[in-house]
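Of the protein chains in this complex, all but one are displayed in their positions.
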Amino acid sequence: MNRPSLLWKAYIAAFYIFLFAPLVVVAVFAFNASPFPSPPWRGFTLEWFTGTGAVFPKPGVLRDPIWLTSIGNSLKVAVPVALLAVIIGTINAWVLERAQFPGKTLLAMMMLWPLVIPGVVLGISILAFFSRLANGLEDWLQMDLDLMRPGLGLVVLGQLSFILTISTLIIAARLRKFDRSLEEAAFDLGASRGRVLRTITLPFLRPALVGAGLVALLMSFENFNTTLMLVGSDAPLPITMYGQMREGATPAINAVSLLVMLAVGAIASLFALTSKSQA
Amino acid sequence: MTSARRLTLFLMMAPAILWLGLLIVLPHVEILILSFSERVAPRVYQFGFGNYLEFFTEPLYWRTFARTAIMSILVTAITLLLAFPIALYIARVARGRVKAMLLLLCLLPFWVSELVRTLGWMMLLRETGLISYLLRATGLATQPVELLYNDGAVILGLVYGGLLFMIVPLANALESLDPSVVEAGYDLGGSRATVLRRIVIPHAMPGIVAGSIIVFMLTVGNFATPVLLGGKNGLWFTEQIYAQFITRFNWPQGAAFGMLLLLLSSAIVWAGLRLTGQGLGTTLRQA
Partner (left out) sequence: MASSNDLDIVNVTKRFGSHAAVEDVSFSVAPGEFFSILGPSGCGKTTLMRMIAGFEHPTSGDIRIRDRSMIGVPANRRPVNMVFQSLALFPMMSVGENVAYGMTCRGVGRAEADERAARMLERVGLNGFGHRQVTALSGGQRQRVAIARCLVLEPTLVLLDEPLGALDLKLREHMKIELKQLQGTFNTTFAYITHDQSEALVMSDRIAVMNGGRFEQIGSPRDLYHNPGTPFVASFVGETNRWRGAVSGAADRGLSVRLSSGVLAQGRGDAKTGDALCFVRPEAIALAAEAGALQILPNRFEGRVSAVLFDGANSSLLINAAGFDEPIRAVLPQAGPLAGITVGAPIHVGWTADAMKVFAA
C-alpha cells in the first residue's frame, strides 16, 4: 500500500480538479467583459468590481448599493455572533470542564444537540417561538418588539443557536489541556482570582478564543439555511446571492464571490496560523 | 462560602440555560404544539392531527419526503465511495508537506460559501455554461446541452458539498491505524483486497460512521443546492417547509413538516449509531 498505483494517482488528480473546477470558473468569469456570466470569453475587465454602470447596464460590486448593503448586513450579523460565541462559549467551556453539579452529562449532551438539527428546522422553530413570544409581550406591554420579528436581530439569535456549540467545543478542548497547577502556582505566588484569570488562564486560552471567533465569523457569514427563515427586509450577502442566482445575474455575482473567496482565504490562513501556535 | 459558590455556578450556567432553553428547547416545543393545531376558521385553531394527515394524503408531500430520504442515502453512499481512496491516500501514502497540502486543498473550497460553490456548478452545467460551450466548440455537440435542472446535477452538487465532511473523519480514523498492523496482514498472507476488507475498513469504521452521519444530516437539511441545481425538478423536502412557512404562511403545516424532517434526520442518525455501536459524543468529536 506504500506504492500507490498509477490509477490511484490519476484518481487523486482528477478529484482535485473536480474540487477546484467550480471555484476557478467563478473566479475567472469575474473578469469577463460580458454582460452575462457565461462563455465565450470577451476579454479582461475590472468593470464588475469597480465599474460605474457606464460600460455595462449594471455597476460593479464595489459601486452597487445592493451588494454593499448586503455585505454590510452580513457584517452586522457576523461580528456580534462571533463576539457572543467567544464570550458565551468560554463560559460554557468553564461549566463543562470545571464545574461539578448533578445533570452535567445531560447538559453536555444538550449542548451537542443543535448540531443534529437541520438548519431549516432551527430557523422555523425560532421564528415560530419568537413570534408567539412577541405577540404575547406586545399585547401585555402595549409596545412593538421589532427585535423579535424577522430581521437581523433574529438572524443573530438563529445563528448563535448552533454556532455556540462549535465555539464551546473549541474552547472546552483547549481548557481541558490546561494544567490546573499553573493557576494554583499563580494564586500561591500572591495573585488575586481576577489576576490569575487575566495573566494565566486567558493567555493560555487565547489561541482557542481567536480560533473560535474566526470560525464563528466564517460560519455566520456563510450561513444560508437558518438565515433564510429568519431574515426580514435587510438581506445578508448569501440571501442576496441566492436571489440573484435564481433570477439570473451579471458577472458582478462572480466578482462578489471572488471577494468572498479572498476574505475567507485570509481568515482561514489566520485560523491555520493560530491553531499552529496552539500545538 | 457554599452559597457564594452556588451563586457563581448559577451565574455561569445562566448563558447555557438561556441558550438551550430559548433557542433550542422552547422553539421545538413551540413547533411541536403548532404542528398539532388545525385551522378551523380564520385565526381560530384547535388541536388535531390534520397537518400530519395532510402529509400522508397529499402524494406530493410524502413523495417529496421519500425522495429526499432516498436521495440523501444515495448521496451519502456515493460520497463515501469517492472520499475513501482520497482519505486513504492522505492518511497512509502522502507524507510531510504533500500530506498537509492535500488536506489543506481539501479544506479550502469548503470554507467558501455554499452559494459560491453552487454558482460554480451552475456556470459549468447550464445550457449557456462552460461544459456545453466546450462540447460545441470541440464539435461533440451541435446544440447547446442543458446539464442543469435534473437529478444528476442535484446529486453532483450534494456529493460535492459533502466530500470534506467525509474525508476529514475518514482520514483521522485511518491515520490512527498502526502501519505494522497492515504489514502483519500482508505478512500473514493477505491480499490487497483482504487486508482492505478485514483490517483497514473495520479500523476506519468510526470515521465511516461519523462521516456518513454528518453528510446525511447536511444533505437532508440542504436547501440551496437542490433548489438551484434542480430547479423545478429539485423537489426537496426543505423547500416544502419553506413554502408552507414563507410563501403560503401556513405555519402549522410547515411545523408538521419540520417535525417530520427532524424525525427523519434523528432516526437515521440513531440507526447509524445503533448499527455500528458508536456514541453520539465520540462521533461528533471525530468530525
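All chains are identified by letter, namely A and B, in their written order; residue positions are counted from 1 within each chain.
Note that a contact is a pair of C-beta atoms (placed from the backbone, for glycine too) under 8 Å apart; a residue touches a chain by one contact, two chains touch by 3 or more.
All of these numbers come straight from a predicted model, not from anything done at the bench.
For the chain excluded from display, the touched partners among the shown chains of the whole complex are A.
Touching the chain that is not shown, out of A:Thr105, A:Ser181 or A:Ser233: A:Ser181 (per the contact rule at the top). In the full complex, subunit A makes contact with the omitted chain through residues 179, 181-182, 184-192, 195, 199-200, 203-204.
In the analysis below, only the chains that are shown with their structure count from here on.
Taking each chain's centre as the mean of its C-alpha atoms, subunit A lies 18 Å from subunit B. Put simply, subunit B touches subunit A in their complex at residues 9, 12-13, 15-16, 19-20, 22-31, 34, 82, 85-86, 89, 92-93, 102, 104-109, 111-124, 126, 128-130, 133, 160, 163, 182, 192, 195, 217, 220-224, 227-228, 238, 241-242, 245-246, 251, 254-255, 258, 261-262, 265-266, 269, 280-281, 284-285.
Subunit A makes touch with subunit B in their complex at residues 1-2, 4, 8, 11-12, 15-16, 18-26, 29, 36-40, 88, 91-92, 94-95, 99, 101, 107-122, 124-130, 132, 157-158, 160-161, 164, 169, 218, 221-222, 224-225, 228-229, 237-238, 241-242, 245-246, 253-254, 257, 260-261, 264-265, 267-268, 272.
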